[in-house]
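Only one protein chain is missing from this complex, and each of the others stays in its spot.
Order as written gives the chain letters A and B; numbering starts at 1 within each chain.
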Amino acid sequence: MSDNSSKWVLRASNLARRYGSGCPYCTTLTGPDHDTNQCQVCGTVIACSGISFDLGEAETLGIVGESGSGKSTVMQLVNLSNPADTGELWYRSLGTSNAEPINLLALDKFARRVFRNQQLGIVHQRPELGLNMNFTVGGNVAEKLLMAGWRNVGQIRQRASELMQLTELPPSRLDDDPHTFSGGMLQRVQISKALSSNPAVLLLDEVTTGLDLSVQARVLDLIKRLQWELRIAMLVVSHDLGVIKQLASRTVVLKNGQMVEHGLTDQILEDPQHPYTQLLVSSTL
Amino acid sequence: MKQPDSLKALITQLTAPSEEATSSDREQEEDTLYNFGFIDEDSKREVRRKLLKAVAIPGHLVPFASRDLPVAKGWGTGGLQITLALVKPDDTLKVIDQGDDDSVNAVNLRRFIQKTTNLQVTTDTLEATIVQTRHRVPEEPLGEDQILVLQVPMADPLRWVEPSIERSTEMHAEADYAPIWVYMYESVVRSGDVDISSQYPVMVEERYLMDTTPAPRYDVPALHMSKTLYLYGAGREKRIYAIPPYSRVAPLEFEDYPFKTEQKPGQACEKCGSTATYLTQHYIEAKSVDGTASHSATNGTEGYWAFFCSDTSYCNKRKKVI
Partner (left out) sequence: MQKTVSAAPPLLEVRGLQKYFQLHLLANRRAEPPPTNTNPTGTPLSDTPPTATVPTINPIKDVSFTARSRNVLLIRGRSGAGKTTILKCIYRTYLTSGGEIWYDSLNLGRIDLSSASEAAILQLREHELGYCSQFLKVLPRVPALDVVAEPLVRCGMKATEARAEAALWLARLGLEESRWQAYPITFSGGEQQRLNLARAFIASPRLLLLDEPTASLDPHSKSIVLEMISEAKARGVGIIVVSHDTQALESLADEIFWLADS
């Protein structure tokens, strides 16, 4: 059976994260039906709960929702930078045949950090979260390589130049200060850095938010090109259905920390089922 | 594995009953109005405990309760507390500052220790059982029965790249040293080579990143597989760390930019002629006819820069032999 559904790279199952002590009423009093993710009894904020999805090989999955819907929390959980309270996050290497899936949340800190460095690449909305603005552009791109044990400056610079070319940045600016770069260029630097370790999954957190429309378009075009050329699995978080439409083949809709709908992106756009999704679709410009 | 003598010495000292139990010491204590070694026994015990921990985890920063001393913090109080916690009445002490036995800081610390312990002091490296030093490792090779105590101004090498102590502790715990490597890369990019002149970061036993104190790069190779126990104390930052004897210590370096010491071929000490020691530059003023020093600006004759051994005791020894 060559069902594509078995070819996942990353599988989230019932991920949840809460901030607060929690009480027996939390689950019944929060969520989209109550239009809040704060429990009225104990005050606990359920950032997200019951998050389950598969990310296939070379596939792009969109996560859409309004501010406070838990999008970024989900991204942090997947990026292993924020520990999930419950649930599992499975990863399966597609390079080697019959590789056993591993539960990333069960890894110790060392293994988790190595995994994050080698197999995950993240691009943040704000470049200063993903880059060290005191280092040169080349130094930022080199960070993951150095962490992976590269110890040859010449080779590191060679690789950084190639990555800059890949992301349409002039390699001549390798040794420049990030402060001298525009917002769109900084996103490209972040993408270069994220891709430097040839990760299995690229995480994009609101990458085009806050950029000019024309710059947004060029960054999106770059990401689309990378989808084709690198055939890398991507997880795209955005509040903008337009971005999701252009990048993702499947989409998950979040509201108040819970998944209200998931499906093929064209189906979400043309036949939204949940009232919130209908509102979201009708709100696109 | 054979236990080096210095470690044994430390352990016996820590397990042995306190020296103050003897009546003669009690007399001395009354004489001087100070406890033996100035600080009280509980504080010494704290330092010793933390020293044991530091020796057990080579290169790891161990927080300790740093006491106030009649010396300003930042003037060697970390090293001083280690020395005071370690000394026994039969120890021989040497104190140096930048290799010099006679600089103000070295003399003051030596006097202070002598006054509160009545120890025998020396300037000969080979005679000393404990050497307290700032910035330098003595030129003469130290043995297994000696302990080198270093005064540390900045304990955490990650301070350069991570201002938050909380975060840098986490980074040490996870051996997350990528930022310091980026710092090294940056320094190659900006100046053509690694431009860290002192406080060169090293990896101890391939696990912990360690600051070598503002010792020159020249002294870094001496740490690797050394016979001597190295103890580092930062009084202001309240940290102790150690390199036990025969530990692997490797400076951070790139394949294409290997670690280099400052030493240049052809340079020799003007006093003893040594070419294999760490040299410092000194400005020698021109002497006028009557033999008194005069400023070059006033009479037109110029002085010059001369190289001398930084380790004065070693230099004097060589001079005597010649």
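We take it that contacts are C-beta pairs under 8 Å (C-beta built on N, C-alpha and C of every residue); 3 or more make two chains touch, one makes a residue touch a chain.
Treat the numbers as computed from the prediction; the structure is a model and nothing was measured.
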Visible chains that the absent chain touches, using the contact criterion stated earlier: A
Residue ranges of chain A at the interface with the undisplayed chain: 1-5, 7-8, 54, 56, 59, 217, 221, 224, 228, 246, 249-250, 262-264, 266-267, 270-271, 273-275, 278-279, 282
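Everything below uses one rule, namely that only the chains that are shown with their structure count from here on.
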Chain centre separation in whole Å, for chain B relative to chain A (CA means): 48
Chain A-facing residues of chain B, complex: 173-176, 178-179, 181-183, 185-186, 188-190, 253-257
Touching residues on chain A, where the partner in the complex is chain B: 109-110, 113, 117, 132, 135-136, 138-140, 142-144, 146-147, 151-154, 156, 175
